[in-house]
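Yeah, one chain of the complex is gone here, protein chain that is, but the others are all in their spots.
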Amino acid sequence: MRQVSVSVNGVRHELLLEPRELLVYVLRERLGLTGTNVGCDTSSCGACTVLLDGESVKSCTVLGVQADGSEITTIEGLAVNGTLHAVQEAFHEHHALQCGYCTPGFVMATVSLLAENPDPTEEEIRHGLEGNLCRCTGYVNIVRAVRAAAGTPA
Amino acid sequence: MIPAPFDYEVAGSVEEAVELLGAREDAKLLAGGHSLLPLMKLRFARPAVLVDIGRLEELRYVRDAGDRLAIGALSRHRDLQTDPLLQEHCPIVSYTAGLVGDPQVRHRGTIGGSVAHGDPASDLPTVLVTLDAELVVRGPGGERTVPAGEFFRGVFETALGPQDVLAEIRVPKLGESGWSYVKFNRRAQDWATVAVAAVVNGGARIALTSMGPTPVRARTAEEAFAAGGAEAAAAVADEGSDPPSDTAATADYRRHLARVLTRRAIEEAVSRR
Partner (left out) sequence: MATITEVEIGRVVGTSVKRKEDLKLLTGRAQYVDDIQVPGMLWMEVVRSPYAHARIGAIDLSAATKAPGVIAAFSGADLADDWQASLPTAWVPTEDTNHPNHRPLAVDKSRFVGEGIAVVVAETREQAKDAAELVAVDYEPLKPVVDAQRALEEGAPLVHEEFGTNRCYTWKLSAGEVDRLFAEAPVTVTERYRQQRLIPNALEPRGCIAQPSPATGEFTLVSSTQVPHVARTTLALVTGIPEARLRVVAPDVGGGFGSKLNVYAEEALVLDLARRLGRPIKWIEERSEGYLATIHGRDMAQEIELAATEEGRITAVRARLTVNMGAWLQLVTAGTPLLGAWLYCGAYDLEGYELECTGVFTTTMSTDAYRGAGRPEATYAIERAVDALARKLGMDRVEIRRLNFLSEFPATIVSGLQVDSGDFEAHLNRALEMLDYEALRREQSSRRERGDPRQLGIGFSTYLEMCGLAPSRILGAIRYGAGGWDAAQVRIMPTGTAQVIIGTSPHGQGHVTTFSQIAADGLGLAVEEVEVLHGDTAVAPLGMDTYGSRSLAVGGVAVWHACERVVEKARQIAAHKLGAAAGDLEYEAGTFTASDGGTVTVKEAAFAAWTAHDLPEGMEPGLESTCVYDPPNFSWPSGTHIAVVEVDTETGAVDLARYVAVDDVGRVINPEIVEGQVQGGIAQGAAQALWEEAVHDEDGNLLTGSMVSYLVPSAVELPSFEIDRTETPSPTNPLGVKGVGETGTIASTAAVMNAVIDALEPFGITEIDMPASPERVWRAIQEAKR
């Protein structure tokens, strides 16, 4: 077991972790932040995407112990005082989610994408989300939502 | 999805990592984890101990070293993609780093981890072979430099010994040379079915991804280019390769792709001179 200190959504946690615990399970099962989902076991689907020190990562491919000293933002930490983040709002406005399972991952990947490229083209959006799979939407409305969130309405 | 149990050590320096690797059987180096952890999650890899060097900021840099650029092995793909020095002097590396995996993978995965893993479907190793890059390895016997062309030995096999740490990668400044990396895959996040790297400056240097157990330097094609240009090079691009057959493609089709993509890569490289 190893002592790990992480800040999640602005709250510091001191945790005693088994090295094999994946960050996604630390978030879900140790901290009860179940908004981050597990959709595959091969780092393919991106449902588990969170921000690690501000950048999108697949939390199924990070050990909890590797996150020691990091700041993590999960989907639960995005809305401030009940006000949805612009990306969440755009997903709602443009019907960019159906079953919702991939949604937290897409939202977090989008937040990271827009931080790096505030005004992406449609092609840049599609490539920026290439690490996330959605089975419900066909991506059309996700792309629309991202454009809207970037301030360039579809 | 749950790795088999293992022990975990954090190395505070390269020297400490070398020491820790020697202290236990079945120790594995952990950098970004994006080659190793997927295997461990499926229990295809079950190391006894992981030695984490992921936080060694001293190995995360791109520096000007005269006619070369020195890249710290723990530079992440995203670092390489956005690095101004690389973009100016060796854009094939930053461009290709931007094709590795997907954004999340590029935020965590490192060039050192990708190279040390020795996966013949990886993009950056092929580029390093094309560039005649030098790989700086630190091990129990001190530091040594291995040419990229001698580094890759087989599928998941490299010149690294069990206690070696890949510390730095040196790539040439390309100057006026034209370059290209053409990657063919079914989905953006997939490994290359086949990819071709080309650097052209008078002559051509060409290497292939997913065309054998290691990145394949297409020497015959390079010679053919000198004599007859892109079409001539393309026609013999697969010579000396030994492509696999799998669910992505048969060996025959990979050979064909290597030929088509070599022509395209050379044409693009020439257009960039």
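By letter and in written order, the chains are A and B; residue numbering begins at 1 in each of them.
One rule holds in what follows: contacts are C-beta pairs under 8 Å (C-beta built on N, C-alpha and C of every residue); 3 or more make two chains touch, one makes a residue touch a chain.
Here the structure is a predicted model, which means the values were calculated and not measured.
Shown chains touched by the hidden chain across the complete assembly: A, B. Subunit B meets the missing chain through residues 1-2, 4-5, 42-43, 184, 186-190, 193, 246-250, 253, 256-257, 260-261. Those residues of subunit A that touch the chain absent from the view are 18, 20, 28-29, 33-42, 44-45, 47, 74-76, 78-79, 84, 88, 91-93, 95, 97-104, 107, 122, 125-127, 129-143.
Throughout what follows, only the chains that are shown with their structure count from here on.
Taking each chain's centre as the average of its CA atoms, subunit A and subunit B sit 28 Å apart. Those residues of subunit B whose C-beta lies close enough to touch subunit A in the complex are 1-8, 30, 33-34, 37-38, 40-42, 50, 52, 54-55, 78, 101-105, 107-108, 187-189.
Here subunit A touches subunit B in the complex through residues 2, 18-20, 22, 38, 41-44, 46, 49, 52, 55-58, 60-63, 65-66, 69, 109, 112-113, 127-128, 130-132, going by the rule given at the top.
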